[in-house]
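Heads up, one of the protein chains got dropped from this complex, but the rest are sitting where they should.
Per-chain numbering from 1; labels A, B and C assigned in written order.
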Amino acid sequence: MKKVNVGIIGAGRIGQLHANNILNSDLLCLKAISDIKLDHLSGTSIKKNVEVITNNPEDIFADANIDAVFICSSTDTHADFIKKAALAGKHIFCEKPVSFNLNDTKAALKVVEKSGVLFQAGFNRRFDKNFRKVYETIQAGEIGEPHIIMVSSRDPGAPPEEYIKTSGGMFIDMTIHDFDMVRFLANSDVVDISVKAANLVDPIFEKFDDVDTAVITLTFGNGAIGVIDNSREAVYGYDQRIEVFGNKGVVSAENERQTNMQLSTVEGTYLDNPKYFFLDRYNDAYVDEINEFAKSILNNSPLPCTGEDGYQAELLAYAARLSWKENRTVTMNEIELINI
Amino acid sequence: MKKVNVGIIGAGRIGQLHANNILNSDLLCLKAISDIKLDHLSGTSIKKNVEVITNNPEDIFADANIDAVFICSSTDTHADFIKKAALAGKHIFCEKPVSFNLNDTKAALKVVEKSGVLFQAGFNRRFDKNFRKVYETIQAGEIGEPHIIMVSSRDPGAPPEEYIKTSGGMFIDMTIHDFDMVRFLANSDVVDISVKAANLVDPIFEKFDDVDTAVITLTFGNGAIGVIDNSREAVYGYDQRIEVFGNKGVVSAENERQTNMQLSTVEGTYLDNPKYFFLDRYNDAYVDEINEFAKSILNNSPLPCTGEDGYQAELLAYAARLSWKENRTVTMNEIELINI
Amino acid sequence: MKKVNVGIIGAGRIGQLHANNILNSDLLCLKAISDIKLDHLSGTSIKKNVEVITNNPEDIFADANIDAVFICSSTDTHADFIKKAALAGKHIFCEKPVSFNLNDTKAALKVVEKSGVLFQAGFNRRFDKNFRKVYETIQAGEIGEPHIIMVSSRDPGAPPEEYIKTSGGMFIDMTIHDFDMVRFLANSDVVDISVKAANLVDPIFEKFDDVDTAVITLTFGNGAIGVIDNSREAVYGYDQRIEVFGNKGVVSAENERQTNMQLSTVEGTYLDNPKYFFLDRYNDAYVDEINEFAKSILNNSPLPCTGEDGYQAELLAYAARLSWKENRTVTMNEIELINI
Partner (left out) sequence: MKKVNVGIIGAGRIGQLHANNILNSDLLCLKAISDIKLDHLSGTSIKKNVEVITNNPEDIFADANIDAVFICSSTDTHADFIKKAALAGKHIFCEKPVSFNLNDTKAALKVVEKSGVLFQAGFNRRFDKNFRKVYETIQAGEIGEPHIIMVSSRDPGAPPEEYIKTSGGMFIDMTIHDFDMVRFLANSDVVDISVKAANLVDPIFEKFDDVDTAVITLTFGNGAIGVIDNSREAVYGYDQRIEVFGNKGVVSAENERQTNMQLSTVEGTYLDNPKYFFLDRYNDAYVDEINEFAKSILNNSPLPCTGEDGYQAELLAYAARLSWKENRTVTMNEIELINI
């Protein structure tokens, strides 16, 4: 069977994750990987199994054997690499967010559109088996019309100051996944958004004009109401749950626990906590998202998650920040219309 | 042991519920019950066991043997009966809401205050064993400082048109319980409130300028953020859950199912739904709330839930309606200051 | 509506429990209660509400107004009271076991049979809403033919020495409920029984030639295999679960927890333990069993649990002891045939 030949730009944590998954995939073949610094690859099976390991991303764009590029470098480099990849005729898998700036994202996606290559945004959670089952259950009509869409999304621990400083803020860095998830589940676009946010976890966030706790409500075109709750620090684990309530029922997905051991003693009953690391929780989702990307290329079938999805999630992150700053409901219309 | 002698005003569903619970209580003694119509008591054990059954509530206020009055009549009569009971020196247990009008509530509670009688508002859910355990766990410091307080509260089915018409609207009729619950759990007053509400269940609500679906966010004085989600119709049962997230952990209470049977067949695994009727779900809570009321009278100990609690919940219902109507965040300050 | 007039013999813990439930029942009316010692009734609502309180059980048998007798005295007196009640034409509700001796039980039940009165054995667990739902699910054919029937039944704590001494041993005192439960669920009679039992909880049991831990397997006439596990001391609560596996599925009932609070901290996730006291766990079942008894009398409908059920459970307790003592499989045939 034909495989999709891949080059990866960026060999950090997420780049290596994708690299290893591609090495185990029946649908993708890892031909090249590039990064500014390559020493952290030494001794890995990536080092051993990939032909081209280079400091120069141009080697990837220029390689006629490469069908698709995975953009896993720092966010500020995404837009530029997207354009180059598109112009080189490579399909693109890009980590979220597309960029820190809506105009840059728009511009990059316009180049993609013109070039006709496929573009998938890295919203891995759409591929989580639990969330996917919820989605399919809704699609099958089991809960009727969705009325209330809830996403609880809490990180296990706050990132270091260095990360916070360049993260772009909680909404674009963390909530962006949840913005995509509510859109995915609602199957409808957002009309307006209201944010209540606070600094309750660590004053460091305030220092960078950022928040660490938020409850975000959204109105959808189909009338449904969405609500996202976020915290940068859930000490008991990576808390990732969804619930969709409709006129015929309710469907939800709980956290995955580390084990399903249950212990009862005279002091009470004890369970293991939810999984702690996102790589542990979403391990299979990361595998599935790249294979779905490959299938779309190989079978010319619809992408599970597009550039437009990436853009809309960024738009919501932008609107959320505005809502927080101005302490008011922001309509998506006004965002689209202003010269961002 | 001395018991509290009780007269009940109003012998409808909730009046009869309290009457039967009082008949089984070791702390309360039911001396009298009054209503405009008394025929629906015929054949009940209330009829058999209560000395005074009367059309005239004045018989209760005038009875020197009666220590406390339960006000279970229609909401529009509450304020008047409260004043009369207070002036007669009777302690008062009053069903929610105190009234449909903040000024009436204020005026009635002022009379109560002057007279020095005890006043308990009928927020039965504070006495649900599951919610109480959540509350105690928070009070014990197990989750540290509360950051996010969530209440899911969905009725099993919409009430009839006749009821909707005079209900005062969803916020004062149904959400009022949830307003009390978030205040109870947060242990802090509300600073502001924002409402997203909709007509998704039945157009009948719109006809009476009412809503049937809402997501309400609140900021608390201690910085915590609250969120309530409501629907008038959860077809799978009476959906009543709470969750409080803090810097040291999260605590929650699930629904009670009808039974804990579990069936797995080739088609999947089946559980019974949550309990459907509020009298079934909160049966024990109704018993506990009146015994706590009696204990406060007998032991001169603090009331578990006061007139101020009743007033604050009504204030929130008023603010919620304003927020919905004007599609904006409403601060509690502005409500307190305006001449309502 | 006509009620069944009741006299209770024995005013200890279980007698008082039934008395209070009868006082709250719409189908039964408590006319008399007798015991050797009556001082422990002083101050109770039983004292206040029951006309005849007597030291002499004959007062009950002689009372023409009494329709049914509840036998709640010590086990060694059951058989005699059963015969007297039957001869007096009173319907009988008798606590388990009928007697400590199979011949006595047989003889008493023969008198019952001849007299034509109704006789219900006090197997309250058949009326637990969870177990009943399991039973109904099996009856509805949801799991097809039962293959494996499992009962986990563990007391929260060992009884005092005084109790153990006269209990008749674990099988007749405690497992008897489980013998009835497996018969109830299997809807088939037992062919043989094998016991592995041990003294692991407390050496006091050995002193009285008794055990405190057992795993009992049974073969049913329909081919199904049953298994009961028992312990006299489950420190985490009253552990009462059932599971029935069939060719089309499996159905089970879990324990009821004290509350459904869930707390997650950095140390793990905590739940409350199962309910601890049998009166707490089976509270509603005790109410339902007596109302079902009343309905059978009033409507002339089949008893939910008969003297034969009581006898069969005792037969199994006897066979279990034999199996343990002789360390072999005992067939029910040999028990029926020997001159017990």
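Simple rule for what comes next: a contact is a pair of C-beta atoms (placed from the backbone, for glycine too) under 8 Å apart; a residue touches a chain by one contact, two chains touch by 3 or more.
These figures come from a predicted structure and were not determined experimentally.
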{"item": "Which of C:Ser34, C:Ser115 or C:Ser231 contacts the chain that the document leaves out", "value": "C:Ser231"}
{"item": "Hidden partner chain, touching residue among A:Ser42, A:Thr259 or A:Asn299", "value": "A:Thr259"}
{"item": "Sole contact to the chain not displayed, among C:Thr213, C:Gln258 or C:Gln312", "value": "C:Thr213"}
{"item": "Residue in contact with the excluded chain [from A:Val251, A:Ile290, A:Leu315 or A:Val330]", "value": "A:Val251"}
{"item": "For chain B, the residues touching the chain missing from this view", "value": "235-237, 257, 264-266, 268-274"}
{"item": "Positions on chain C contacted by the hidden chain, ascending", "value": "145, 147-148, 150, 154, 194, 196-198, 200-201, 213-215, 217-219, 223-227, 229, 231, 233-236, 239, 245, 247-250, 327-329"}
{"item": "Positions on chain A where the hidden chain makes contact", "value": "24, 129-130, 132-134, 137, 142-143, 248-256, 258-266, 272"}
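The working rule: only the chains that are shown with their structure count from here on.
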{"item": "Chains contacting each of chain A and chain B, listed by label", "value": "C"}
{"item": "Centroid-based (C-alpha) most distant chain relative to chain C", "value": "A"}
{"item": "Where chain B and chain C are represented by their mean Cα positions, the distance between them in whole Å", "value": "40"}
{"item": "Approximate Å spacing (C-alpha centroids) for the pair chain A, chain C", "value": "58"}
{"item": "Sites on chain C at which at least two other chains make contact", "value": "264-266, 272"}
